[in-house]
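Here it is: the structure, laid out below.
Missing here: one protein chain of the complex. Every other protein chain is in place.
Then we have subunit A:
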Amino acid sequence: MAEINKVAVIGAGVMGAGIAAHVANAGVPVILLDIVPKDAADRSAVAKGAIERLLKADPAPFMSKAAARLVTPGNVEDDLGLLADCDLIIEAIVERLDLKQSLYAKIDAVRKDGSIVSSNTSTIPLAALVGGLPERFAGDFLITHFFNPPRYMRLLEVVAGAATRPEAVATVSQFADHRLGKGVVRCKDRPGFIANRLGVTWLQAAVVEAFDRAIDIEDADAIIGRPMGIPKTGVFGLLDLVGLDLMPHVNASLAGSLPAGDMFHDLYRPAPLIEKMIAEGYTGRKGKGGFYRLNRAEGKAKEAIDLTTGAYRPQKKADVEAVKEAGRSLGKLFEHDSAAGRYAWAVMGRTLAYAALLVGDAADEIEAIDEAMRLGYNWKKGPFELIDDLGVAWFVAALERSGLPVAPILTAAAGRPFYRVVEGRREVLRLDGGYAELVRPDGVLMLADVKLTAKPVLKNGSASLWDIGDGVACFEFTSKMNSLDPDTIDLLQKSIRKVAKEFKALVIYNEGSQFSVGANLGLALFAANIAAFAEIENLIASGQAVYKALKYAKFPVVGAPSGMALGGGCEILLHCSAIQAHAETYVGLVEVGVGLIPGWGGCKEMLARWQSLGRLPNGPMPPVIKAFETISTATVAKSAAEAKELLFLRPSDGITMNRYRLLADAKAKALSLVEGYQPPAPPTFRLPGPSAKVGMDMAVDGFRRLGKATAYDAVVSSALAVVLSGGDTDVIAELSEDDVLELERTAFAGLVKSAGTLDRIEHMLMTGKPLRN
């Protein structure tokens, strides 16, 4: 299979620029071209401007500054020659067939043999795009449909034409999977492919039904949201996010291209209120507001639009009886005898019926449709998983009662589920009524699959230990948000003993959306509130001891985070032999935000890292200053790449782009360390002592005078400075790890008794935001 080592993206709009940034995130050089603006001094100003915007955008399209340097801007008139050595050329220009085709001709003239051309079109059929173009081009051409923003949305829809070389498809898929970290879903050359065709139909159904039934938008979002595993933005919140003005285009395109008789046409009709909103600039969050807005004239009052009158009114807290009564049962919600229950079914009954109709049309495999909705719309469950929850028989009966079409795949199911597990094998229904085994691609190992057949080796209320084969164990956090509590520490201690006896290596990994948000603050605050300080100190001491035992275990330990790894969740990683991190990992020691300092060895490990890996000037001060800067500002790395810059990760630690590949990569890394594994030698510290502490205090004082630090920031920073400077020591004395750990404990114990700290923890728990006291 050919390798893709250089990429070009043509079209530096939101999508093109975002795709280029993400290719750069993969460490692949990328050319970004756009047109030459009229009378411009700089003929590449469009592409250069796009890169500028990328660097400022939030959330950041680049994972690191180094990635930004891999993007070379240019223009399509002077720089087409740069395409000559590109392996993949992605077109992301305006959705006009004539412009695309004339560009393709130019591309074809300069590109090398075997290079691949793809379009990011979302509306033009592949057959039309290659119409009239040479055979060589058609053979190398396919559609790669990215979702916005390309770094963060994991779905990539790939459409191949009849003439497309299978090897070209395989090469691009491999690249997208391994290097870009995308979930590749193969779609047929049908309008809207899968995700947008189904997603837009769903949105349209939710909007039209809400208008017809005069449902308050807060209620609509509460109904068509959490209860079905859909993000809490629901429908109207999501439209505000993507932009209301996008909808008419997408709707018109689908309406224009889908055949007569397609269910979408039933839902396609003008919405005067939305048109008026767009005309007046209420295009959503990017505009003056959308269905929801912050009324700044009223002191940032949260307001919501009334679908009937079109007037804004104060936003209310959704309080939907049907949702509360239904609990976890989607069927109960759909059957609930209330406006909310009828709305839920009107929207989702139609959406799910439509999803079933797409089988054989947009894609042959139901798992492709499920994956598209999970990765493209962030649904927790795909439509067929939702139908399985409802029960196929119940669903078919409900469709018939409502006069909705029953798709062939539903008939083929004959009351059986879409997915089933037979002797530990996952199987999926096919259109012929048979089941096919769902096999993970090579290099994909999911803990969820392990759980289908295995029982945990150890388990309590907050964590589990699993056998993931080949002598490797996996330690999994299982608490809410994977917060850490005494049970976690307890099971980790037991796991270390167990792994030492029965396994070769340990991986710390889980499949929650966050690796760990750190210590359970609710428990900590409760303990502090009842003055159970001795218990808190015990928990700190036992956490330090267990993390240390992890570090010096005689087997290798690989931490495999994805998502947030904060506070204690960061500290556990700092004690691992090696890390294999998902690229989207957000690591940080954020304790100061709640008025504390890292107490589970975080200060000690950061000192040790800056000391040994920091490439800093000589002397005791530079590592101390670096650790102080990172911890006192609660700096969080916004990617695994950035985590390396901040030394939360070592240069030797691995990064996995594809979330699905993380556990297998981590396991492989662990096994690679087994042979001849030696625990690390304990570091020693020469720290500068009280004079350095005074220096750090003065620096914070300066920030305070500038209004950048608060009074209590100074208190917490000062406690941190004592630890990092080594307490009452001087450079001549050599401190051990235990000495620094004791300083951590003392500082932590002092802070946790302070009212300022308790106020911060309480505020964080109640509002989710740090208190600036």
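Couple of notes before you dig in:
In the analysis below, contacts are C-beta pairs under 8 Å (C-beta built on N, C-alpha and C of every residue); 3 or more make two chains touch, one makes a residue touch a chain; residues count from 1.
What we mean here is this: contacts and distances are computed from a predicted model.
Selecting from "Flavin-dependent amine oxidoreductase", "3-methylmercaptopropionyl-CoA dehydrogenase", "Acetolactate synthase small subunit" or "Carbohydrate ABC transporter permease", the unshown chain of this assembly corresponds to "3-methylmercaptopropionyl-CoA dehydrogenase" (UniProt protein name). Residue A:522 is the one among A:522, A:654, A:695 or A:750 that touches the chain not shown.
The omitted chain makes contact with just one of the residues A:297, A:681 or A:766: A:766. Contact with the undisplayed chain is limited, among A:530, A:681, A:698 or A:732, to A:530.
One chain is missing from the display, and on subunit A it is touched by residues 521-522, 525-533, 535, 758, 761-762, 765-766.
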